[in-house]
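Here the complex is missing a single protein chain, while all its other protein chains stay put.
Should a chain be cited, it is by its letter among A and B, assigned in written order, with residues numbered from 1 in that chain.
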Amino acid sequence: MKELMIDYLDGNLTGELKDFVTKHIEKDGRWKHEFGKLKELSTLMDNSIELTPDPSLRAEFEKMLAEEIAVASTKPAAKTIHWSSPKMWMQIAASVAILVVGVLVGNKFNADSQQQELTALRLEMEATKQLILSSLGNQSASSRIGAVNASYQMNAMDDDIVNALINTMNTDGNANVRLAAVDALTEFADEENVRKALISALATQDKAVVQIALINLMVRLKEERAIQPMQQIIQDENSIEVVKDEANYGVFKLS
Amino acid sequence: MKKMKVIGIITLLTIFTASITNAQSNEYKLDMNSGRLIVQEVNEVEFVGHTGSGVIINVIIKRRGENHETSERAKGLKLINGLGLEDNTGIGLSADKKGEGTTLTQISRNGDNEYVIQVPKGVTVVYEHSSPHGDDVTFKNITGEIEVTTNHSGVVLDNVTGPMSINTVHGDVEGNMGTVNQSNPISIVSSHGDIDLGIPSGTKANFRISTGWGEIYSDLDLKVDRDEGSMKQYGANKVVGKLNGGGVSFDVKSSHGSIYLRKK
Partner (left out) sequence: MTDEQLMDAVKQGDLAKASLLFDRYHKHLYNFFVKISFDKDLGHDLTQNVFLRLIKFKHTYKSEAKFKSWIFQIARNIYADHYRSNKVPTSDFDDVEIVSEHIDAIDVKMANDEKEKLLYIAMYKLEQEQREILLLSKFEKMKYNDIAQIYEITEGAVKVKVHRAMNKLKENYLQLEKI
C-alpha cells in the first residue's frame, strides 16, 4: 500500500487501482494520515526554495573558461576538426606521421612485414612525406609517446587515429611506445573494432613487456575471446617462459 | 622475434674467446655529440653524463683464468664473433657507425668487463640487454634522452632528467630523478620488477601510476584526478594525478611488481 500511495502521488496509477487507492485514502484514517504526509513532503519538495549562488561563481567560471580557451588555442589538437580544411588534416596526419616514423625507425630487422604496414599507411605517408623525412633522422621514443598521448587527447577520436594507435601498438620499435598505445586504446576498449584489435595484438606481439600487459588487460576486461590467442602463445615453442606463464594464468582466469 | 634471435647470435656464437691483444688500452673515444648511442648486450655498464664533448668509454678488464699462453697465441689476431663483428675498439666492444647513430656490442665473452661510458649532453643513450647475465645498468647525471630495454637486468637511475622510456621484464628500476625535463614524456614499465623512485619536491608532472597485481606506495603530494567517462578501472590498481600543478607526462607501470614513489 505504501508503494501504491507513492505511485498515486506521482500520478502513475490508472483505472481500478487508482480508484482503490482513492477510496482507501478517503476512508481509512491511518492511510489518510500517511498519504497526507507524503503529499505534504512532495509539495514541500516541489516548492523547495531555489537557492541562488553568489555572483562570484559565474565570474570564476568565466575566468576558468577564458583560461581553458587560451590554453586550447595554443594546441592544434583543440581546434574544431574541419575535414575539408587541409591544415587540420595535416596536423592530424602529422601526429599519425610521428607514429609512422616509429614504425620505420624502430624496426630495422622487420623489413618484410613492414611492406604490408606501409601500403596501409600509404595515404597518410603521401600527404606528409616531407614531415616524415625530416623527422626520420631523429625520432626519439619519448616524443613518439608524446604523439600517442596527444593523439588520444584529440577530441575527434576517429578511425584514422584509432588505426594509427593500433599500428603503433603492433609495430613501433619501442615497447614503451607500444604500451602507451595500448593504454590509449584501453580507453576505447568497449568499441568492438578496438577490442578486436587488442585481442589479435595478443597473438602477434613480440615484445614480452607488451604481451604481459595485454594479457593482464584481457583478464581485467574478462574477455573470453582472448583465450585462443593466449593458447597460441602457450603452444608456441618460441614464446618466452615468462610470457607463457602469464598466458597460462590468463587462460586459467578467463576459463 | 627476429631481433631477439639476432642478439642471441651475438651472445652465443662467439668463436674465438681470445683475450684482447691489439691495443691494450683501457679507453676508447667516439667523436659524437648528437644522435643515438646504442649499447647492446654489454653486461656491466655505467653511463655517466659529462660536460665535455664526445663519448668516452673506459673499461676495467677482469679476466677469468688469465692464461699467458693464450695471449701469446692470439697476438696479431682480432677478437671476432658470429655476426662478423670484431673488436675494433680495443676494449672488447664492436663499434658500428650507422645512419641513426653508433652501436656498441660486447664481443668478448668475458662478461665481467666493467664499462664506464661518459656521454655528452646531446647524445641519446639506448641500452638493450636480453640475457640473464650481467648486472644492473646505471645512468648517472644523464641529461639527454634514455631508452632502455632489458630482460633481467635492473636499472639504476641517479640524477637523471629524462625524457626516458624504460622497459624491463624482470629487472627492478630504482633511483632518483634530477630536475625533470619537461619536453617529452617519461615512461617506466616493468613486468615483474618493482619500481622505486625518488622525485624532487618541485617536480611538475602528470603522473599515471598503475600496477596489475602490486601495490602503489607514495608520499608525493599528488592531486588525484577522476575521469567520469572511464569510471571503469577494470580492476587495475591505478592512480592518475598531478604534481605541483602538472607538467610532463610521467608514466610508471608494473604488471606484477610494486611501485614506490618518494618525495626528495
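By definition in this document, a contact is a pair of C-beta atoms (placed from the backbone, for glycine too) under 8 Å apart; a residue touches a chain by one contact, two chains touch by 3 or more.
This one's a predicted model, so the numbers in the text were calculated from it and none came from an experiment.
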item: Contact residue for the chain not shown (choose from A:Thr14, A:Thr52 or A:Ser255); value: A:Thr52
item: In chain A, positions touching the absent partner; value: 2-3, 6, 34, 37-38, 40-42, 44-46, 48-54, 56-58, 60-62, 64-65, 68-69, 72, 78-81, 153-157
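As a working rule, only the chains that are shown with their structure count from here on.
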item: Centre-to-centre distance between chain B and chain A (centres being mean Cα positions), rounded to whole Å; value: 32
item: Residues of chain B touching chain A in the complex; value: 1-4, 6, 35, 100, 124, 145, 147, 149, 151, 162-170, 184-187, 189-192, 208, 212, 230, 234-236, 249, 251, 253, 255
item: In the complex, chain A residues that touch chain B; value: 105, 109-110, 137-138, 140-143, 145-146, 149, 174-177, 179-180, 183, 186-187, 189, 206-209, 212-213, 216-217, 220-221, 238, 240, 242, 246
